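All protein chains but one are shown at their positions in the complex.
Take a look at chain A:
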Amino acid sequence: MPVDIAELESTIRSAFSVTHLEIEDQSSGCGENYLVLIVSEDFKGKTTLARHRLVNEALKIHIAEMHAFSQKSYTPEQYDALCAKST
């Protein structure tokens, strides 16, 4: 079952206070394989596992309808540091 990218975005935005968001459809259009990058203050003080669990929980219904789902979750500080490093 395909998942709509706009629907995915609105779910993420309503669940987290997002400062930066990237959603990439890696399925060449069939809507079954997504990579999301979420930057949010909500991840502060949480381990990677805890962050992923939060995202999984928020997107539970959508993930169940996909074939593959991959995520990266950063705090704004981490994301800035990451961007600084890669430039």
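Operating definition for what follows: a residue touches a chain if its C-beta (ideal position, glycine included) is under 8 Å from a C-beta of that chain, and two chains touch if they have at least 3 such contacts; residues count from 1.
By definition in this document, contacts and distances are computed from a predicted model.
S.K.: Hey, which one's the missing chain according to UniProt: "AP-1 complex subunit gamma", "Mediator of RNA polymerase II transcription subunit 17", "NADH dehydrogenase [ubiquinone] 1 alpha subcomplex subunit 13" or "GRX5-glutaredoxin"?
M.R.: In UniProt, the chain excluded from the picture bears the name "GRX5-glutaredoxin".
S.K.: So which of A:D4, A:E22 or A:E65 would be touching the chain we can't see?
M.R.: Result: among the candidates, A:E65 touches the missing chain.
S.K.: I need the residue numbers on chain A that touch the omitted chain, in ascending order.
M.R.: Touch with the absent chain occurs at residues 45-49, 52-53, 56, 60-61, 63-65, 67-72, 75, 78.
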